[in-house]
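Sharing a structure with you now.
Left out: one protein chain. Kept in place: all the others.
Labels for the chains are A and B, by order of writing; each one numbers its residues from 1.
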Amino acid sequence: MSPVRRAATMARSLAGGLSFPWRPAPVPTGADPVPAVRGLGADYDTSWARRYPARIARAAIIESVMRPTMAVIASPARRGLDRLDDLDGPVVFVANHHSHADTPLLLTSIPEPWRHRVMVGAAADYFFGNRIASAISALTIGAVPIERTKVGRKSADMVRDLIGDGWSMLLYPEGGRSPDGWGQEFRGGAAFLAIKCGVPVVPIHVQGTGRILRKGRNLPRPSRTTVTFGDPLVPTDRENARAFARRLQAAVAALGDESTSDWYSARIRAHAGTSPGLTGPDVGAWRRAWALGNRDRGSRRRRRRWPAL
Amino acid sequence: MKALQFRRHLPRYAAARLAGSLTPGRGAAAGPLQLVDLEPTRPPGADWVRVRPRLSGICGSDLATIDGRSARYFEPLVSFPFVPGHEVVGDLDDDTRVVLEPVLGCVSRNLDPTCQPCADGHLGNCEHTSFGDLEPGIQTGSCHDTGGGWATAFSAHPTQLHSIPATLDDEDAVMVEPTACGVHAALAAEVPDNGVVAILGAGTLGLVTLTALRAYTSPRTVVATARYPEQRRLATRLGADYVVTPTEIRRAIRRVTGSRAIGAPGLGEKTTEGVVDRLTGGADIVIDCVGSSASLTDALSVVRPKGRIVLVGMPDTISLELTPLWHREITLTGAYTYGTEVLADGTERRTFDLATELVAESKLGSLVSATYPLSRYREALEHAASAGRRGATKIAFDLRDEKERIS
Partner (left out) sequence: MTGHLAPRPGFVLDVDRNSPPIVFHHGEGFRLEKLPAGRSRVIYPAEPLEGLPDPDGAIRHALLHPIGDSEPLPALLNPGMKLTIAFDDISLPLPPMRRPDIRQRVIEAVLDLAAEAGVDDVHLIAALAIHRRMTEDELRHAVGDRVYDAFAPDGRLYNHDAEDPEGMVVLGETPHGEDVQFSRRAAESDLVVYVNINLVAMDGGHKSTATGLSGYTGLRHHHNVHTMRNSRSFMDRENSALHASNWRMGKVIQDAGVKIFQIETTVNNDTFGRSGPLALLQKREWEWSTRDRMQFLGMKSGLEVMPTNAKRKIFSSWQAPYALTSVQAGEIEAVHEVTTVNVYKQHLVSVEGQTDVLTMGLPYICPYNVNSIMNPILVMCLGLGYFFNLYRGRPLVREGGVLIMSHPTPWEFNPVHHPSYIDFFEQVLADTTDPIEIERKYEKQFAEDEWYIHLYRNSYAYHGVHPFYMWYWGSHALEHLGRVIIVGGNPAAVRRMGFQSASTLQDALEMASDVVGPEPTITHIKNPPILMADVT
């Protein structure tokens, strides 16, 4: 075949779209398609994201991109870090969940030594839907896939291995972002994992990220946020996952109360079992939205001026 | 007759000013003061007598003149060339020992009738200072015609002379004139009973004023400032309740009067709490025996509203913030020389008589720290200019052994 002719053939095939072997051959009718080994969703293997090159890249992204971004759009006040002073070893962090801003905010708020050895439990269906999204999630936030509804055995084993290796977990027991600004009931997954791995759970309450980027919005709007860390909780011997999850939810609710009122009033209500719930009143949608307005203090904490000495 | 004479000589005057500004007392070496041999002065009038000084003190105003720091104010009030020296104990020709009251009032100028102040015995306030038979000169020691104490002889009017008891030695006697200034100042201060008085400066004037204050008034507390240990010791001996350094006076008066205080922050300073820049209350009376811008600023900071500042030290042209004077209705008054005083019990006494008694009582002759012959006048003046630092108070010329005097 002369070079001229070969070129002509290629030009023709390009003009008509790529064909086999440039494209995969379609499955002939009558043949059953072979089930794909997807390696996505809960099956996505994130172990590469815990090797050093990825860890260094992630640390760089957290410190040089997320931290300044969060400082600008979230101006976070971080409270209660001293409650972690007596703690060491891997832990499970659980937080309420309003927004995509929560994860970067928490990754920049969780103190050393956990900050750079924490994996984020992310919805397998949402974050690990395709390869590119999976890779980005695993690299930037150290995401590991967890099922939203019921923690599967595979996820559980993976988490246990991770914790065994000294990694901590950040989980959102609500199973997804808040649809309306109020929290959702905690599911048992986080509690189940903590009981299974025998590690303490640090409850965290995030306040104000809903105003930055609530579910359904794409453009962030700067707002003040408060991250409140609580006392570590350890499951008692006879506590099952559901009971522990209730305790976690109460702890996060008490922290939320603390961040909008003051510590002592919040403690009084917590002991009396009258902390305002995370999930809001069980009433119609507009009344829920209305009640939400009362929760956000939103104003800057007034500081008395004292003379500099 | 040997004398230290001060001439009008502008280049030397400028040199003295320069030298004096570098080292106080140095004006003597460069300036218009010279040791000369003079013809004995002709008495300015028939009734004038010759006085042969025994001791002749060096006063702060003399040092100012010699260093060229003296105010232009005095130019029409002196006559050149003159012989300084107005703190004098000397002998008359009949060997009576006398002290000189140097102010030249109407009588010595042969003016009749006299001005009202002279008639009332307030010679220091004479209204005819540069008139009459004498050339200008407010005191012996600045008038060409009379001569002055820094010489082996000078002329004096009999009304200027006070004979002194034999119990006083020459050192005591030479202190009578400065003590009279102090007595006058103490009485001019109008100290309220149980008042708080601050005396700024513990040189000769400060110390004699302090002594007079204790003798003739009854304050509750007297606080004195002193820069040097010897001054501190003397001030304590002569009756100060507290003696502090000039930088400590504001805090001392604040504490003694129980006043509150205000701090004025400098640029870039953040706080004024606990800082004492001026008082909200303060001393009833401040007697300033220094007369500098700094001392008057202190005085204005520590005197109470409607209080009284008496200026005893001779000031010059100085710069001073007078807002507190206006705002706090402070009285600022001078106290110059002496004359006749009215005591608390209403009796009238000549200041010199009071001073003579006080010198004897309080042994103020001990304040004479060193004497020099005329020939060592440069040393003498330097010593006088640095008296405090060198632990001295009053420096005087000793003329008792001068050859010319004996002959």
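Operating definition for what follows: a contact is a pair of C-beta atoms (placed from the backbone, for glycine too) under 8 Å apart; a residue touches a chain by one contact, two chains touch by 3 or more.
Computed from a predicted structure; not experimentally measured.
Taking every chain of the complex into account, the absent chain touches A, B. From the options A:T149, A:T236 or A:S265, the residue with contact to the unseen chain in the full assembly is A:S265. Listed residues B:V88, B:L168, B:L234 or B:A261: the one in touch with the omitted chain is B:A261.
Residues of subunit B in contact with the chain left out of this view: 242-245, 248, 251-252, 254-255, 258-261, 263, 271, 273-276. Where subunit A meets the missing chain, the touching residues are 79-80, 82, 85-86, 258, 262-265, 267-268, 270-272, 301, 303-304, 306-307, 309.
The rule is simple: only the chains that are shown with their structure count from here on.
Distance between subunit A and subunit B, defined via averaged C-alpha coordinates, is recorded as 89 Å.
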